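Only a part of the assembly is drawn; its chains keep their places, and the rest are absent.
As written, the chains take the letters A, B and C, and residue 1 is the first residue of each chain.
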């Protein structure tokens, strides 16, 4: 079972955040949001927050840390209301800063307004200038605060119209949850880059980044929110507004490769199945002789299983993962640095000694960890290592909410395939082809954003985009 | 020595905050701000914050708690820069809410902007409406955020002009410190209601709520900031802009009675001397026979000493105060509630037994604690208690930044003098007359706000003022 | 890969503790002990402690919590020395009490003495009486303190002789690490019930509960400490003293079934291999028709894989485990208790719907969680569930350091097989036979303690044993 369901990998892309909202009269919405966020914890471990509304006011609690660290019984019991939104965050555009923790809650001409955002805007600099000249100020460095100021600017319009107009102004990737005293609103960008799905538990409606959060709170998946759709949930039930009807779908393909939890279903695909199929496709593209297929746990497990099934080579667990490394774990100091990756992954010599192995992982970003793992395997007597990656080389940055390293850190930008193989020390190295990756999705193959593999971005990337990041912070 | 130099009294008015700013190239401005705030800790114990600028950016740290709890070595060492502002807060207009901790730091069209505010505006509701319709949103419930939005609205003007125009818009009491990447700016409202003074330490300039903060960081008091003055300090030195020249001075008289530290000098008066004189005046107004004068520590000490000196009755310490009660102290539960005030104040029987005492305090708000103290004295064998208060009865709320209880809680609103005396259980009760209080200040007698004693407010109080408080939060 | 490498299961036996010791001149022994304990974290999450010696004195730090919570950079840097012992604990004989955290460090006639203990004595009551009458007092409720008092009692003997004599006095299971200012000593009970192994890293010697801790600190496994052996490591190198030569070996078989990490080698067996073989044996004993074999993660994974390999039924991951549940996680309240096990384990409907599954786990204690899992599977459309357990029914308590529930909580004590199956709601239920389990170990089959399955205990259990537990605490 793959997916980044544990402490963040040092050498993996980072998801920006997970969002969860519930409209549930009669339910303990704060506690359900707590459990929903907990199910989405793999999407962000930096900060967590919950905002609860009671028909009139909004109450907010947020802080740096895991969901289980930020909240306790006392805090949850202090929350009274029937609708709520929550957010877990891993920083991308903003710095590691308590002021960037979400949800944001504002006092506006419309009363209190809460916002939780997953994604990244690409015309931030332009929008910020516009808002500055109108007298806006911002406390955080997030683009989320810009969205709220836009909505506030259209103060003469109805809230839905203000959101509609704001959507016309902003470019980029955004799944939003908006909370007023009485309404829960979900918004997904015109290309559906970041995920958002809709569920139901009895009379309650739920909006969440992934369906695993619906499962966790005992809700049923109804459908994914459509690209360009606004969903309003209040005492009158659910209303849908389609704002952008004909946008090209461009779901982030890295959700399927790495981010999403294996037990989620996203825009029609079960993540576990898709990953298994990527492994099968990889085996077809790269027939190899070996004694066993081993995954890099946990991210490579599903693809490794697919590879084993397709190739007929036995699947084995050759690396044991220590699951206790937490946020406060002390990394090895200079003097004992040789322990390195061994603290986290331990090879099982009895399984590996004398064997030729296919090692499967989902992706390589900088390549440093991969090299250390290969080295450990050799020390255990492994005779040959074919390293197979169930996605194409990452050669371009992501502008839509994923924290891939800068281009000069991407090993696939800096070296040819052979150079990467030598850097990692593997006997063979094979990436899944982009064509092969898309084939996994069959008829839907054109509905994904593959920008980080192809440089083919669904939304225009302004020149100033990255620069802006540094100006602001 | 009186002044509220310790844990906040349950039955006393509460000061809103203390502010401290420094422009000091070559100095450890973060640490000096820390010590400055520490000297102002009596003005607010709810939250503390420091913002440091390095010529370009502003760095902020703030949290709930005492200065010594919010900051540690590591945090202070993380601060690099040559100018800074700091704030300690006790909540008045806003709720007990981490989002209300100051300083605030904003990104604006002018770059980063920091603000620390002591005081309270009286036309908040009106200003908020105005700003809402222009698209502003607010994260806190403080009126301080409104000031920043106003300044941002005048984005076409120079910063000083923007401040000037904002001062024309806002009404009420405000001492402000504004920080940009390069400038430290001090502002005092047209009536000078809240205090702000200017000091120097070598080449460094300092602005602070009270002169005791100047002493603590080794600086010299130059003068008080004038009512209606803007002081700008930057690489070109200090510039003064007089915005409102002819306003009536109306310094908060409660600073002299209770809030300010005894070792501060404020708008020309040494606090300790003034309080001593209030006690003398009280003795003149109320000649009484007694064996000793005892203060309610610590607030009544200076006045008690003045009373003793004038009356010739010996001064004694009859009540011992436990100084260890901290923010986390567990109050007595129902079952042992009789311990009450005794945990904090312990009468010395050996001193008191069989004596007739004059007990002196600076003020009575609700009167509940006073009654308990009188009762304790009687249990120690005191034969008669004349309770003397070195200020007039508090009969009206304060709209300028002091948290006096609501009118229906003010004992002097609810009862005639005799009723109060009976409630407290004293044999005699005497308040200093307003006339007597003002006499202490000689020729300056007309330059004080006495609103809470007289209902005579220097700035118009809009009807909506208090109501707004509840709408917002 | 199975083994309890994460937050403790609600419905699993609990290991008492893990121990780690190092004699390493020139090495950062505190930090290496930190990493060694971290590798043993699965053996105890209640408290953690490290004692370091510098040739003269012993320095101790310990507290409640995970290794990464108890220690930080500052604390580790405060430790100077060249030999150390460490301990992670899960409470069995003592209550959840900070005073029970280990290592213990004592001042004795021999100078300072540190002790870390894994195991449980069976003649505690008798020994305690003896020591009481000699004037001993104890601060904790652990039997570990008794061992130290015994050693201290033989104050006229050399340390090794005192340990030897103490070993003659005590009965039960014990792997001990003893630290003096200059010596590291390892002791294993005459039957070798609890594990202890010896490793080397350069010139440094290491003693640890499991070999995975050796791997983690870059050391090589030399051998297991022998039953009845005392190993002394000091400036003269390593000396072995065989105290009990002919004891029957009786290694705790539950280490192999559940406790030890899959990547450890223990008394000659690789844990992962052994568990895989248990699964194969189970498949042989219980031929069944099904569409897939799924494990209960993580404890059932290795056996499930063996079962799948032997039976030819495909292995699938049908249950996704949330790895973020930490010690401070808030359990569902009454009102949303239906979420139950779902917070931790989420079935993947796409994999399971319409299928007949063999679900494999390593053991059942109370059976409550198992029933909830089966129920979840059915809700996902599973057509039939054969629940296979890779160990025999647990019918007796453990007296040697494992916290199995009391007999009246053990489902296999209370119900016949059929009753258990009905309670759990499975269509079939099969336990591995004791014979089958022992077969896995081949010629070594008689060298294990199977007390909890057979009631056949290697060390006499006094009548007073359990009673004593309650008297003391």
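Here, a residue touches a chain if its C-beta (ideal position, glycine included) is under 8 Å from a C-beta of that chain, and two chains touch if they have at least 3 such contacts.
If you're wondering where the values come from, they're calculated on a predicted model, not measured in any experiment.
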Exercise. What number of copies does the complete complex in this structure file have, with 3 given?
Worked result: 4
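In this section, only the chains that are shown with their structure count from here on.
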Problem set entry | Pairwise touch network: line, ring, star, complete, or other | line
Problem set entry | Most central chain, Cα average position | A
Seminar exercise, completed: Relative to chain B, largest Cα-centroid distance belongs to chain C
Seminar exercise, completed: Chain-centre distance (mean CA atoms) for chain A and chain C, in whole Å, is 36
Exercise. Between chain A and chain B, what's the gap in Å when you average each chain's C-alpha atoms?
Worked result: 48
Problem set entry | Per-residue multi-chain contacts in chain A, two or more chains | none
Problem set entry | Residue ranges of chain B touching chain A (in the complex, touch as defined) | 60, 99, 104-109, 113, 128-129, 131-139, 141, 148-149, 152-155, 472-473
Exercise. Okay, in this complex, where on chain C does chain A touch?
Worked result: 1, 3, 5-6, 27-28, 31-32, 34-35, 38-39, 41-42, 66-69, 71-73, 76, 212, 215-218, 261-263, 265, 270, 272-273, 297, 301-302, 305, 315, 317, 320-326, 328-330, 332-333, 335-336, 338-339, 342-343, 346-348, 350-351
